[in-house]
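Below, a portion of the complex is reproduced, with chain positions unchanged.
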Amino acid sequence: MSVTLRPVFEPTRGLRSDRVTHYCPGCTHGVAHRLVAEVLEELGVLERTVGVASVGCSVLAYNYFLVDMQEAAHGRAPAVATGIKRVLPDRVVFAYQGDGDLAAIGMAEIVHAAARGENITVIFINNANYGMTSGQMAPTTLVGQRTTTTPLGRDPAQAGYPIRVAELLDTLDGPAYIARGSLHDTAHVLQAKRYIRKAFQAQLEGRGFSLVELLSSCPTNWGLEPVEALDFIRERLVPHYPLGELRKPEGVR
Amino acid sequence: MDRVLFDAARCKGCGLCVSACPEGALAQREEANRMGYHPAYLAEPAKCVSCGLCAVICPDLVIRVYRPVAAAVPAR
Amino acid sequence: MGERELMKGNEAMAEAAIRAGCRYFFGYPITPQSELLEYMARHLAGRGGVFLQAESEVSAINMVYGAAGAGARVMTATSSPGFSLMQEGLSYMAGAELPAVVVNVVRGGPGLGGLQPAQSDYFQATKGGGHGDYRLIVLAPSSPQEAADLVYEAFDVADRYRNVVLILADSILAQAMEPVELPPARDPASLPAKPWATVGRGERAEPNLVNSLYLAAEDLWALNQRLQAKYRRIEAEETRWAEEWTEEADWLVVAYGSMARIALAAIRQLRREEGLRVGLFRPISLWPFPSRALARRAAGTRGVLTMEMSTGQMVEDVRLAVEGAVPVRFFGKTGGVVPEVEEAVEAIRRMVAETEPRHAHPVR
Amino acid sequence: MERTLIVAGFGGQGVLSLGMVIARAGMSEGYEVSWLPSYGPEQRGGTANCHVILSDEPVACPLVGHPQTLIAFNLPSLEKFAQRVVPGGEILVESGLEAAVTREDVRLYALPALEEANRFGDTRVANMVMLGAWLELHPILGDEAIEDALRRVISKRHHDLLPLDLEAIRAGRRLMAMARA
């Protein structure tokens, strides 16, 4: 009996294999990209997807995803995605946003896209700081966390409290699917992928707005080794940002 | 052929796969690749069980995983 | 078609847009533009389009960005404070070379200002209120009829150059009702193809990309060179203006939009009653500004008077065109005060007196 | 031929539609026309007015600086616009307001439009009474044109009021005829 090798894991066709991302070593932005691309590939919609990149470390996402894309202004990806989806209701439209982009400057746009039940999917990368601009405080920065604009640690009396975006959006009637996952270990990566798949499925079924928040690492600005950065997610972020599905369309398990 | 293949040129040497491998089969090379990183590799092929978890955590599309199967009658 | 309808400029612009094939409108209410938005709210859905009230002007312009990038004919409309909020988005659209039509029904400023007509957003419109080296094509109608005609054409112009066309209106023409003959409805199938649009990759090997980010300076410089080449082309092909009694004019009045109509009334009166040979030069495209045509016309005159409902903005472009060849004077009011015909008459008389050769006042 | 008017009053007094009926009717009679509304500084409960032009020539500018006719429904409007009427022009006001007009070089018509409207049981048609009065002075618009214009200006759900409006117009004509007599 001869033995052959059956593929267990191969790179997705949804990302360009000819380009290496600009992300720092161990940054889980790369994992999130892969999960989205895998889901789009598995759903068979790569050819009819339009993505929206936002301003943050993922600003160059359009260089990696093998789908048509638009680059949005800082914080405005949900508005841009809305414009696209209204013109092309039968295409799959997603926005990929960081926590500065979505939860600071873009708060109005995400709340209203969600309230409208806009039939788009938002992938929300919560890495508790502004990665791209070298580590300033984000709306999701934890109390006490040091950043370049909270050099002594975030003091809520001065700089306020972190925002739980998934919970905030869950007060609205528009969303069909809201979940928070994490990328800090393989089990959670696989769970995150299931969330992402359900989000896109909700869109394909025309159920309305879907969002997956992903706790993600920023080893560079956290000043941690990549593996330590995953520990930081598990030990510090997860307790403050509970994981799970907050909103599911009826009839979805 | 190894169960796990690394596209070493893409590897950024972050070590996530190394720490994620439940079998301790992976390690990083001494020598840097063109980008200046120390790429991961299958240091102990015998330990690998093709679970695929190294690929699941890799942010950079470096890893392919295969599982050896008996080459039975081709399925129709 | 062919029939004249009594319509507000705001409504005429909305209807003209729909007939030009615009099926997407994203906007936010603001006086004195709201009738345009409300017309779209009433009519678009029934004609196969989408009206969406955005949560702000910032969102509206970014929805326009998305829709334009997806290949649609799309429009938004606002008034001065809202237009200020759109500046970042407009700069992005310039960088990504997206076509769309934007209407600014200018009101008095600065700040919250007032609701009355003004022309004080000329600089913002023509020099680029946003960051970077870019231009909007700026068209300034002076009546509901012309507003409808220009909006209708604007969609073609926008598509031709992949550039935003701004209709700079004021609340006189936006809210006045006059008879309007509307252009025929375009067959959506007849609209130009947009192979660059992001509509899903389909069979294409390479994804399409709508973008204005160029991290390498040389690439951004290349984009800017391409844009500048386009702008030169637009200057050559899209400069518009109208003239009245300029043939043998001794003096020229330069005015646009509703101000031009007040100027016309004043000139008419002066020609009739005092026999003064004053002509009207009315820029229709504010960018590209009809500099050459104006320079040519001004050359034979004794003086040029620029009239604006502002403290003097277009007058800079007039001076740049005339470049010292003849004296350039300014008359204007702003903040919603509309000059009366009599004031315009008076201002012209003043210029005439000061530029008559026999009055040897040193000019300027 | 040119006719220029300013019609002014409180927000709810139908000044805008009065002007619009004249403009619409003028258009169907072949004139060049324009109608320009303007709202007082306060949006809420403020004054409203409109500028109307009918002309043989293309309208130079829809703004009426100095109207031939001022129709004023309340005191603030009268105070604001009376001085603007061209010498030899005319002012139509609600009876009781005439004392506020100090000019001698214009014709002044004070008409009990509200009272008349009240007699129809609907004060809202006072504007139509005034319209009738103006039409009596300026017989340049045919009845058919007026009726057609009314039909377009008045929102569909109020079309049952049309006969009332027409009657109010006739009443206004009569009032003016009497006033001139």
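Just so it is clear, A, B, C and D label the chains in written order, and each chain counts residues from 1 on its own.
Here is the rule we go by: a residue touches a chain if its C-beta (ideal position, glycine included) is under 8 Å from a C-beta of that chain, and two chains touch if they have at least 3 such contacts.
Since the structure is predicted, the reported quantities are computational estimates derived from the model, not experimental observations.
The complete complex stored in this file has its protein chains present as A x2, B x2, C x2, D x2.
Everything below uses one rule, namely that only the chains that are shown with their structure count from here on.
Taking the mean of the C-alpha atoms as each chain's centre, subunit C and subunit D sit 34 Å apart.
Between subunit B and subunit D the centroid-to-centroid distance comes to 87 Å (mean Cα coordinates, whole Å).
Note: centroid distance subunit B to subunit C, computed from Cα atoms, is 61 Å.
Shared interface positions of subunit D, i.e. residues touching 2 or more other chains, are not present. By the touch rule above, subunit D contacts subunit C in their complex via residues 20, 23-24, 27, 32-39, 41, 43, 59-63, 65.
Contact residues on subunit B toward subunit A in their complex (touch as defined above): 1, 3, 9-10, 12-16, 19-20, 35, 37, 50-53, 55-61, 63-72. Interface residues of subunit A, counted against subunit B in their complex, comprise 1-12, 15, 17, 20-21, 23-31, 33-34, 185-186, 189-190, 219, 225-227, 230.
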